[in-house]
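First up is the structure itself, then whatever we jot down about it.
Here the complex is missing a single protein chain, while all its other protein chains stay put.
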Amino acid sequence: MQYLLMLYADQSAGLKIPADAMAKVMDLMGAYQASLEKAGAFVMTSPLDRVQNARTLRMQGGTIAEPSPGVFVNQGGDLAVHDGPYAETREQLGGFYIIEAPDMQTALDWARQCPAAQWGPIEVRAMKPGF
Amino acid sequence: MNIRDDEAARTAERVARESYGRLVAYLSARTRDVAGAEDALAEAFATALRLWPADGVPDNPDAWLLTVARRRQTDALRRNKTRKVGEEHLMLISDELEAAAANPDDIPDRRLGLMFACAHPAIERGMRAPLILQTILGLTAIDIAAAFLISPATMGQRLVRAKARIKEAGIPFRVPDRQELPDRLDAVLDAVYAAYAKGWTEIGEAQGNALSSEAIWLGRLLVGLLPDEPEAKGMLALMLYTEARRAARRTADGAYVPLDAQNTRLWDSWQLNLAEDLLRQANAGGPSGRYQIEAAIQSAHMARRLHGAATWPAILQLYDHLFALTTSPVVALNRAAALSEVEGPAAALPALDALGVDPRMNDYQPYWAARGHVLAQTGDKSGAIEALTLAIGLSSDSAVRAWLRQRIQALQDG
Partner (left out) sequence: MQFMLLIHGDESQMNALETDDTGMSPDYHAFNQALIKAGAMRGGERLRPTSAATTVRVRDKKAVVLAGPYAETQEQLGGYYLIDVPSLDEAIDWASKCPAAQFGSIEVRPIWPTRPQ
């Protein structure tokens, strides 16, 4: 089975950690990944950029129609981009994509194309080198 | 139905139940699809309970049931032919079942693995006991709901969700390795003991009595499957010590009888002897866990009542051990009560005062009952009446309320 491990932590506390201590944390993350790889359990990983740099794409208004089976299209709605991460709890994380794009704008353009944008918000976060 | 038929029906039921958990565990161990296994077995058991009382129980009930269940699964397979996913898997299982039905001694007992899956830390604590009762014993959601004071519809839904979770979250059917076993076994024992405790508190309800018997049956199963685990023996012993006193805890007209006033001739000596034997075996092997210590405390109470042995100091020591292990305020309360017996009520009062700082004691009935008891012995009549009044207000058992009222009356008269 494949599992996604989602790493949650208090970001503001993390940002206050001095550089040398942070280097230690990253060493530990490196060692952790090495052990995952050695065990044959590793598939992929990445740290994510801070939430302030996240954008959330969300359909506003409109109604969802199903013109043909399995095809869901929002009619009359507008896709709006909001600053920050997706924060409400009414909806749940249902999947993810990792894509290569030169900048946030291109990434948002891809997110726009995603079928899920028709009915739910998509949070776009840059990945950072590390772990 | 004449007596013979009735007996045959009961034999059929007993054999079927022994097979039920084993077959559910076997059928679902690989797919983790407990609900699917239950569906496949449901018809097999309905047929068995219809035919066996008349035709007699087959020589090999497991093989008989597995054959019928296999037919069921093949039917289900045929119906799902349009669905690609899992087909090869089902085929594989079907082949395996065929082999197993031909040679039933080869059916491995995976009930232990199933119990560990049901009591997995990723399963909500409150659902662990209901899951075990359903998957191992085949109890219906209606029966389980009655014991856990939840509506049958809600219980049914929660059981379905919990089974889906076992499958979807990938919870394994496995006995944890040595290093993990103590913690994980505790969760299994706690679930079984929770079922017992539910049954014990339902006084006078046939439902509750039945649940206690089911829990004891599970305890015996655990001891049989894990003969080297002293805590499993300790828990079974604890349940048997308690169960042995069932008939003595109320008078014929339903009045509450505290342990020290119970007629020991009403105690079930067969269960007591079994408990003593289990406890001896448990103590012979390895360090003492929570259930072993609690069973030992019950054993000391028995010795005190049956043979007049002066076991209060031993009980106090056992509570010391138990408190070091659990740091539970409930244990601290029982320890204070034992202290009162050993060193007198004046010595116990500071311990009770210290415990009273814990806000959880505010609405904990046994705390106020014990406090009232100790205060009465120190001669603090008004303090005792106040505490006992609180204990009455916090009790939901009318027999206990009546008994406490008598104590207050005696204080007022005396």
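Per-chain numbering from 1; labels A and B assigned in written order.
Here is the rule we go by: contacts are C-beta pairs under 8 Å (C-beta built on N, C-alpha and C of every residue); 3 or more make two chains touch, one makes a residue touch a chain.
As the structure is a computational prediction, the values presented were derived from the model and not from experiment.
Touch with the chain that is not drawn comes from one residue among B:Arg165, B:Lys233 or B:Arg304, which is B:Arg165. Against the chain not displayed here, subunit B makes contact via residues 83-86, 120-124, 161, 164-165, 168-172, 174, 176. Contacts to the hidden chain, counted on subunit A, fall at residues 1-11, 13-14, 25, 28-29, 32-33, 35-36, 40-48, 51, 68, 70-72, 85-87, 89-104, 107, 110-111, 113-116, 119-127, 131.
We take it that only the chains that are shown with their structure count from here on.
Note: centroid distance subunit A to subunit B, computed from Cα atoms, is 45 Å.
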